[in-house]
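The excerpt is restricted to a subset of chains, each kept in its original location.
A, B and C label the chains in the order they appear, each numbered from 1.
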Amino acid sequence: MHFDAFDRYHDKESFLHRLDPRVKVLVTVIFIVSNALLPDGAWFAFGFAWLFLLLCNLLSKLGYAYSLKRSIIALPFALIAITVLFSIPGKPLSSFHFLGITFTITDAGLLRFVSILIRSWLSVQMAILLVAVTRFPDLIHALEHLRVPAILTTIIAFLYRYLFVLTDEVFRLLRARESRSGAVTGSKRRLERVERSGRGVLWRAKIAGNMAGQLFLRSYERSDRIYNAMLARGYAGRLYTLNPHEMKSVDYYATAFAIAVIFLMQWIGRF
Amino acid sequence: MPVTHVTNQFAAPECGGDVLVVNDLRFSYPDGHSALNGVSLKLCEGDKVALVGPNGAGKSTLMLHLNGILNGQGDVEIAGMRLSRENLPVIRALVGLVFQNPDDQLFSPTVFEDVAFGPLHMGLPEAEVRSRVDAALEAVRMSAYRDRLSHHLSVGEKKRIAIATVLSMQPSLLVLDEPSAGLDPRARRTLINLLRDLPITMLVSTHDMKLVQELFPRTVVMDEGRVVADGLTSEILEDEPLLNAHGLEKP
Amino acid sequence: MFYSPAPLHIPDGFLSLLVSLVCWVVTALTLGAAISRTNKSLGERQIPLMGVMAAFIFAAQMINFPVAGGTSGHLLGGALAAIVLGPWAGMLVMTAVIAVQALLFQDGGLLVMGANILNMGLVTAAIGYGLFRSVSGSSKTVKLGVAGVAAWLSVMAGALLTSLQLWLSGTSQLGIVIPAMLGVHALIGLGEALITVSALAFILQTRPDLLGEGSESAKAGKGWILAGGLISLFVVFLSPFASADPDGLERVAENLGFIGAGQSAPFEIIPDYTLPFLGETALSTIVAGAIGIAVVAVISLLVGRGMKARS
């Protein structure tokens, strides 16, 4: 079993792939901050931001709609924001009845709702692109360079490494449970009953809890073995790494260019 | 690497009531890798069959189809019942699947709870559950371990408990994935004797050719998602070209 | 089947810059304390332990159990992590989990990560550890019962904080978001409580030594009990009040100065066309100009560095 489905990195030769990971992280964060700063209804700026995204997509050689296709992930959360449609005072656009309450959509509400969605959608796309063109270990290096505390980046590195091992374990546990979730041979009616109950919810929750406990113990004991393996190779409480990255001229130019573009975007959004 | 596919070169033993019929089963994993490319297989009441083949041949994938955890194209029939959405729970009670790593199979704190999981989930009354657990533990000769913590057992003991967890469901077909992996010689010997004594139809995947030779009258060889040979173990183990072509070794 | 985003992970764009930054500051300060504490009190063994435990929490979140009608319950893990690892380590572990979920799966945003860590990692850990610790000498039944309550409350606290942040950002209306979020999470919290309790029961049965009174000293323990208790009280009293009388909460917020009096809606915290905080004054224009100059300076600096680096 492989949980390579977790790997969002796409192996390609492109300008963005070669760029220093620090640059990519920095630009992504600035882009997302800039989106948050853009006022509601700054359509030109939103459009400009999207063009910038499009350019990045093209530079990544992943196809111009790569990030677009994967960006639906934030949509479910939009439900949370739907209330602004009705709650902001403004010119009524349309209204409907639901559960005996009248909801009125206002123009100001619609403007705000759409703006929130666009901001989120632009930000998510940039983050998608970031992990598609940066291998996760490089991302961790970038965080180290950007002064994220070492203890956190180390935990994240271990998390990434054992994510695959442990999710595989969970998956096999779930499979074993599934394969023993049988019912007695009998009439159709009996079957339906079993499918509905399969013992009570409490019992099922307890089984899930047992699996979590089992997984905890195994993880705990594994960490012991890993610690031994680290000791055996000279670990004495401090971790050392080689610096695999060096900023080249392209990296500086790219950062400068991106910051200029994002600043321009802010200017367009405001004036 | 070029592999010659020798099909039905060996006569499979005759049989009447089929416990398992697999017909032209095909399956691709979500990532597009096609793991089964038309597998056909029949098992009769009382058959003990070894399933061998190199890593990635599709043995585990096939086994996961036998109680509907994976769903490929083609037919799977258990005890005359076609596997489908509706009778999935019944089929799961009929097919006892034991995975390679007993740690995955044993998720409850005590041995008793683990062996009782299947019967409880089937909705059996308490007295019946208890008697089934006792019988299953008796069958693997682990009655004394009833109240022990699964976590603290040795690999060989865990293996036997894992088998008890499906025996308690009184399956018609026992499917074991690499049961002897990681056992020391003594534990392996205990397991072999246990499997020999269990009066139940079984399909066992393994890399352990000595185990095949000792225990199974019939062997099925898989490679690249196909059955490439199916017949008497004695004949197959003598067929050096076949073994070499599929990354196997004579015991 | 592979990975299901939980409703508490806020994506980028849904919180205003101000709220995001305030949450980041709170989170960063707490994490700073957590880091200095773990560095001081825990041995070198702790690094691989916390790393693997983070992977454990991540994987454990995938363990579900069928509830009814195709829905299923699963784990968030903040309370469990804090109970088994201690509060500071639990917080760091949850931070790593949330960071990886955001970085690798875009489940939760980057700018709002501070808020997400606060809601799902810090508050949950404080409640979980604080309440569990308060019954450290008691019988197994009491311990498990309290752990269950703590797990449920930790989810409710996360939901409440998320709602408040959304409201302060002008993304949701208070009167709707609080009852909706709390209603849904009252159920999700039950699943959390059930799994947490049975996982702890499993550990108590097989390796009770791992749940020993932990490395925290008795004095530090008192602090946690206090913190966990206070947050819990906050959740218990604020939730019904906010659900029943959102206008009341808004009035309180106004009086406390969170929202400028007279504002019709909180979304004007970041008014259009001017810089945040400063208003439409000459000062605002001057500062805007200064920022422009600073940006140009940064860009020139980068280009200069690029010429020097010579790839």
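In the analysis below, a contact is a pair of C-beta atoms (placed from the backbone, for glycine too) under 8 Å apart; a residue touches a chain by one contact, two chains touch by 3 or more.
These figures come from a predicted structure and were not determined experimentally.
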item	value
Copies per chain type across the entire complex	A x1, B x2, C x1
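Please note the rule applied: only the chains that are shown with their structure count from here on.
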item	value
Intercentroid distance (Cα basis), subunit C paired with subunit B, Å	46
Rounded Å distance between subunit A and subunit B, as computed from the means of their C-alpha atoms	39
Averaged-CA centre spacing for the pair subunit C and subunit A, given as whole angstrom	16
Residues of subunit B touching at least two other chains	109, 151
Multi-partner residues of subunit C (each touching 2 or more other chains)	201-202, 206-207
Complex contact set, residues of subunit A against subunit B	4-5, 169, 172-173, 175-185, 191, 193-195, 197-199, 203, 207, 210-211, 213-214, 217-218
Subunit C-touching residues of subunit A, taken from the complex the two chains share	3, 5-6, 8, 28-29, 32-33, 35-37, 39-40, 73-74, 76-77, 80-81, 83-84, 86-89, 112, 116-124, 127-128, 130-131, 136, 139, 149, 151-152, 154-163, 165-167, 169-171, 173-174, 198, 201-202, 204-217, 219-220, 222-223, 226-227, 230, 235-237, 239, 247-253, 255-256, 259-260, 263, 270
Complex contacts: residues of subunit C adjacent to subunit B	201-202, 205-207
